[in-house]
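Part of the complex only, each chain left as placed.
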Amino acid sequence: MIKGKVIGKVWSTRHVDTVPNGALLEVDASGQTIIAFDPLGCATGETVLITQGSVAAGFFTKAKAPIDALIIGSIDDN
Amino acid sequence: MIKGKVIGKVWSTRHVDTVPNGALLEVDASGQTIIAFDPLGCATGETVLITQGSVAAGFFTKAKAPIDALIIGSIDDN
């Protein structure tokens, strides 16, 4: 997994039908921007853990979701 | 997912049979060029959301498609 900081939200009115309802967050991971699906309700500035690839899509069990990046946890502050 | 800007279209007359009919767009994602299948009819200059890997191929349900990059949404202007 990779660690990143939530920097914003992405809105996409026109999208493929199979994109699940929910937030798509913009996450900065060591300078690289990743758009990840957020099932946890994370806030901007939060440090999160992201899983990628088919593993991320496997989280969605009702239908095949075209999601290749998923927030799986919020990292505790030290 | 990654965000990118559509910069053009790619034409391939000679291709593998299983490539689905439809547009293959050239997308600039932070300086890297990706060729993605576009099921939404995006235009040059549009900012799009791309999913990659086997997750992209999973979008095609009729036959196995050799597609590892798919536009899943057009990102709304702020």
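Observations on the model:
In order of appearance the chains are A and B, and numbering begins at 1 in each one.
Just so we're on the same page, a residue touches a chain if its C-beta (ideal position, glycine included) is under 8 Å from a C-beta of that chain, and two chains touch if they have at least 3 such contacts.
Being a predicted model, the structure only gives us computed values, none of them experimental.
Counting all copies of the one sequence in the full complex of this file gives 5, of which 2 are shown in place.
Everything that follows uses one rule, which is that only the chains that are shown with their structure count from here on.
Centroid to centroid, with C-alpha atoms defining each point, chain A and chain B lie 20 Å apart. Put simply, chain B touches chain A in their complex at residues 1-3, 30, 39-40, 49, 51-56, 58-59, 70-76. If you check the complex, the residues on chain A that touch chain B are 10-16, 18-19, 24, 26, 32-36, 53-54, 56-57, 64, 66-69.
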